[in-house]
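The complex is shown incomplete by one protein chain, all other protein chains being positioned as in the whole.
So, subunit A:
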Amino acid sequence: MTADSAAWEALRLSLWVACWATVLAVPLALWVAWILARKSFWGKSLLNAVVHLPLVLPPVVTGYLLLISFSPNAPMGQALSAMGLQLAFHWTGAVLAAIVMGFPLMVRAMRLAIEAVDPKLEEAAETLGAGRISVFARVTLPLIGPGILAGAVMGFAKAMGEFGATITFVANIPGQTQTLPGAIWAALQIPGGEGQAVTMVLMASAVAVAAVLLSEVLARRVSARIAAK
């Protein structure tokens, strides 16, 4: 494998992992953000703490916890591999690591957006005849759209940059689990690898800038619909 094609392969895998992580995490994060913002129940602070744990734990520790939970020898890993899903040392594990690491950022952004919606508007929609699903789809969702978008971009960026938990959980196998940060780190370990590292640093920066620009454009479009003309 040439140096360049290895860089492109790492970029492709990073985008693949980050997209899967974002798509899978957004609905779950929205649900958790919803119950944290709107419901009161026993164990709410515990749930909040667990969600935020990856933000404060060293990523290597998070990766290690994932490894001992989902290794082929662990009960959970065995159950999943019986269903045909292997996580440890596999790109699917990189997706899981990215989801776990990005989750607190997503939940935070979405929770703030949900808390900013006045429940009185939802009451008004109910009195007009809208059932719960209609109220959510026609009032709540459009109003929290920018927050969901912000959370998704944060999660995507986190997934693109995730290193510690990923390398601990799924190692750094070129073409299989080696994402862009892992490849940059590997390139810097070999003499004369700086050139390749710079290429990949530029790639990572380009993706990050593109993600931010795209979210700006989308957010502006959403808020233009909401705000005064």
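One rule holds in what follows: contacts are C-beta pairs under 8 Å (C-beta built on N, C-alpha and C of every residue); 3 or more make two chains touch, one makes a residue touch a chain; residues count from 1.
The rule is simple: contacts and distances are computed from a predicted model.
The chain that is not shown carries the UniProt protein name "Molybdate transport system ATP-binding protein", picked from "ABC transporter", "Molybdate transport system ATP-binding protein", "Ethanolamine ammonia-lyase small subunit" or "Phosphotriesterase-related protein".
Between the chain not shown and the residues A:Leu66, A:Ala125 or A:Ala211, the one that touches is A:Ala125.
Think of the hidden chain as still there; on subunit A it touches residues 118, 120-121, 123-131, 134, 138-139, 142-143, 225-229.
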